[in-house]
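These notes concern the structure reproduced below.
Just one protein chain is left out here, and the rest sit where they should.
Chain nomenclature is as follows: A, B and C, assigned in order of appearance, with residue numbering initiated at 1 for each chain independently.
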Amino acid sequence: MNRKIRMGMVGGGPDAFIGPVHRLAAELDGKIELVAGAFARDRERSIAGGARYGIGPERSYASLDAMIAAEASRADGIEMLTIATPNQHHLTAAKAAIAAGLAVMSDKPMTGNLTEAIALAALVRDAGTPFAVSYTYSGYPMVREARARVAAGAIGTVRKVVVEYPQGWLAGPATGKQAAWRMDPAQAGIGGCIADIGVHAFHLAEFVTGLRTGMLLADLGAVVPGRALDDDCTLLLRFQGGARGVLMASQISVGERNGLRIRIYGNKGGLDWRQEDPERLWQHGIDGETRIVYRGDPGLNEASIAATRTPAGHPEGYLEAFANLYRDFATVLRGGSAPLLPGVAEGLRSMALIDTAVAASRDNAGWVELQTEGELS
Amino acid sequence: MNRKIRMGMVGGGPDAFIGPVHRLAAELDGKIELVAGAFARDRERSIAGGARYGIGPERSYASLDAMIAAEASRADGIEMLTIATPNQHHLTAAKAAIAAGLAVMSDKPMTGNLTEAIALAALVRDAGTPFAVSYTYSGYPMVREARARVAAGAIGTVRKVVVEYPQGWLAGPATGKQAAWRMDPAQAGIGGCIADIGVHAFHLAEFVTGLRTGMLLADLGAVVPGRALDDDCTLLLRFQGGARGVLMASQISVGERNGLRIRIYGNKGGLDWRQEDPERLWQHGIDGETRIVYRGDPGLNEASIAATRTPAGHPEGYLEAFANLYRDFATVLRGGSAPLLPGVAEGLRSMALIDTAVAASRDNAGWVELQTEGELS
Amino acid sequence: MNRKIRMGMVGGGPDAFIGPVHRLAAELDGKIELVAGAFARDRERSIAGGARYGIGPERSYASLDAMIAAEASRADGIEMLTIATPNQHHLTAAKAAIAAGLAVMSDKPMTGNLTEAIALAALVRDAGTPFAVSYTYSGYPMVREARARVAAGAIGTVRKVVVEYPQGWLAGPATGKQAAWRMDPAQAGIGGCIADIGVHAFHLAEFVTGLRTGMLLADLGAVVPGRALDDDCTLLLRFQGGARGVLMASQISVGERNGLRIRIYGNKGGLDWRQEDPERLWQHGIDGETRIVYRGDPGLNEASIAATRTPAGHPEGYLEAFANLYRDFATVLRGGSAPLLPGVAEGLRSMALIDTAVAASRDNAGWVELQTEGELS
Partner (left out) sequence: MNRKIRMGMVGGGPDAFIGPVHRLAAELDGKIELVAGAFARDRERSIAGGARYGIGPERSYASLDAMIAAEASRADGIEMLTIATPNQHHLTAAKAAIAAGLAVMSDKPMTGNLTEAIALAALVRDAGTPFAVSYTYSGYPMVREARARVAAGAIGTVRKVVVEYPQGWLAGPATGKQAAWRMDPAQAGIGGCIADIGVHAFHLAEFVTGLRTGMLLADLGAVVPGRALDDDCTLLLRFQGGARGVLMASQISVGERNGLRIRIYGNKGGLDWRQEDPERLWQHGIDGETRIVYRGDPGLNEASIAATRTPAGHPEGYLEAFANLYRDFATVLRGGSAPLLPGVAEGLRSMALIDTAVAASRDNAGWVELQTEGELS
């Protein structure tokens, strides 16, 4: 019962950023263990990737298919697959995992384009596969606290959301492997910045407010000369029910590291959270009172308490947030319920966002509708 | 030569916010002195207003015309007029002052609508009247420092500007005199939030970058039920030359006091300045270096040094910024040059912004052109 | 009744820092006007000093005595004297002013040493002269708010005070006039850093808490080689009633501009205020709640409301704080009461602090008593 869930990974090879993060997050609570991987499509590189994780050559495979086949024949074979490849391989990997009866934790965005996402969503639903998408920032305790407070009416009816995600690391030419694939349509799909970080901002806005976006207006730009995909995006949002939103994502904002921030204004109060100062949530009241709520403070909601590992003042960060998604995922695999975990529905919505925003911006289409999940499937 | 310039005021009566601020700012450097006013249109109230400023009843007039007539006959009569009335009276007051040969410091926005602004601009140009518009925030030393740094190429070519001006004080019903007139089209004109604070953000963006807005897309909302004018605005901007911009102004952002902030990203660096922390300018380099430049630090530009009164670490604020406009104005009246002082051209541009944004948003017009000063006059 | 109080100044010549600040602060509210000065002991330099202030040569005197004599014979002669000289001239200037029936606003510290302070305190009391000492930081609205909250029991019984005042500007050799006199015992007296800024921290601690220091332990150092006076001080304090305190003042803390900060901890809560972020007061409750109280917020105490000129979010700073002392002083001169204005008692206490701390540190005396005002006079 206490044994660890056995995880495989596809992607996450020797130069990868997100692979090691998935592994640290997955293993943090001692509920999951990375035991095998198809870390790269070259056998030597896959073995080198495995060595980073302490995985021996015998379980460092040269392809996902090879891994699935070999692991299926082991008594201690993998039970779940983490997908950490570039976007355009997500669907293929997910399909193979589903066919093999493996649960799936997919990096975001869910697939390379909307058509693939619709297909994948259908597959997942039909197969009943446990499936999560790594919208990491929703794992932060104070993000979950914010969601709980909005839901409890702490700021009244939401009127306005400003969510922004500025980065500066692609302000220069996109050199290096991390940069290169993100700006290559063959690997990243149709969206650049919007697909890489815009979807995080979008998910965060819907996650915290509980609202669904009805309409949007998109202005995507490829600022750095010669770039084929967008590196700077502004979206105006209109939520169902009428609340107004602004979403800004940018990778040419020199000096910004990872400046995800969300501000939500209601008719009774406001909330403000910043990813680079994640332990604190600012809460404003219509009466003029401003409070700073710290992770670990007395009086917080169960949702944030459950996502907490150390006392107030002992900074938790990105890994712990990510680990909360994996902890939720383990809960699901053990038969429990994890209502905050982003799944195929959230993945599908984000793909619709990318598709809609890219088309609307390209066509200078003004306000356009964002299809609902019902309309999409 | 050292004697003080004699200033009259129209508006700024017993309940006014901005009248006393104009007076403090005007007098701070000992170059200008408020000596008379038509503080309200009711004689009793004008006298009460005058008493706030230490002006006796004999120079607290019941109308601007009365003030102009009486002061013209005094050897020590007023030489300049500060206009601190609601927007729809600005043109009338300015006309009377120009006709009387008085220099004019007008509160922003310059007039009640664009047609008036065009007329006023022509009058000012024909008469050669010294004329300033109180875009106060351009008086902050570190704003002027930012402008100088951009001009000197510190961040390279500007690619992106994010300027935001959130306030929360109109999130509830607009009670109180200050709130009421701003949401009354008869007094405020066609713009609410866009005219009250959006124009500050707009001026700041053009002031710091030296760029001119070519196109805009406007999304103005009247969020609080029953409101006739906008209280929340988002504008997408495209500057001449192609730089991208986002302008957000809001008066329903609960918990925000006066959160004007500007971020400018170029191909070599970035700048970040916040009005509520006005002594510091954040400067980022493409090489990853982040510096905080403090007002009063060694090595600053002449433009900010000249706008400084106390050493670093002795906080200067809003009044000093405002006083810098008046100091510039006094320089002009003494025959000097003050290239940073906002004048009729800036006033006219802002009126075009209001007019264009309100129409474009109402008509859901998508991207529209912002007329240049040449096209306007 | 509304006419301005006529102020003279001694000191504040062409290169002075604090003279222009006194003038701006004095005149900010239109209740006081600088009309004459003995700005330097050289006539040419005094005239040059006067020109900075718009004072003509005829009232720019070469000595205080000359000013007093000449002004006494004018119908519009000065009514008060601001003393802005180096410390060792304070007593002489104050004596002359008292003898001439002038009210006195003295820069801090009150005199060059404790003996002088005792003598001056007696003179002031005997003459009944209105006398203030410029402990500027007590003029900040949020400092007065903090005091009011402590007095009202918001944090319960005070247990601990940490007051610090780090600066870095004397970390290098003391070049320049401002630096040189502060490190010259002949001009500054027996204390360097302790007398220049330590006294501000000391006054702030007693002002906000309402407590009186009973014992202290002093560790003063002259860190920069060759320096005759202290440039870095730590004091342990024990307040009457038993509360503990730490006072740090330093002028060799590279990178610190003017980092005065006070934290007060009681058995029910805590307060935290920083001079470089003066508009905000942090308030902590024993229940874990942290609030940020902004100047201008609803629900503040009368003491801070009265010290406020602009709405929340329009930064006020050092000049406004200083002007609050002058406004209090004008109130006293007009026959009113200003209980928060630092006077001769506070000046005397600070001189006792300097004297006691310097001796105790030199003698490595451990804990020593700080004499009360009663014991001193």
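Couple of notes before you dig in:
One rule holds in what follows: a residue touches a chain if its C-beta (ideal position, glycine included) is under 8 Å from a C-beta of that chain, and two chains touch if they have at least 3 such contacts.
Remember, it's a predicted structure, so these values are computed and weren't measured experimentally.
Only one residue from A:Thr115, A:Thr157, A:Gln240 or A:Thr310 touches the chain missing from this view: A:Thr310. Only one residue from C:Phe239, C:Tyr265, C:Tyr294 or C:Phe329 touches the chain missing from this view: C:Tyr265.
Contact with the chain not shown here comes from a single listed residue; of C:Glu27, C:Glu79, C:Asp196 or C:Glu256, that residue is C:Glu256. Residues of chain B that touch the chain left out of the display are 287-294, 297-299.
In the full complex, chain C touches the omitted chain through residues 155, 159-160, 162, 164, 166, 168, 171-172, 217, 219, 221, 223, 232, 234, 236, 244, 246, 248, 250, 252-256, 263, 265-270, 272, 282-286, 290, 364, 366-367. Although one chain is hidden here, its contacts on chain A can still be listed: residues 2, 4, 17, 20-21, 23-24, 27-31, 51, 53-54, 56, 167, 256-259, 275-279, 294, 296, 309-320.
The definition used in the following text is that only the chains that are shown with their structure count from here on.
In this assembly, the chain whose C-alpha centre lies farthest from chain B is A. Taking each chain's centre as the average of its CA atoms, chain A and chain B sit 42 Å apart. The centroid of the Cα atoms in chain A and the matching centroid in chain C are 55 Å apart. Centroid to centroid, with C-alpha atoms defining each point, chain B and chain C lie 35 Å apart.
Residue positions of chain A with contacts to 2 or more other chains are 290.
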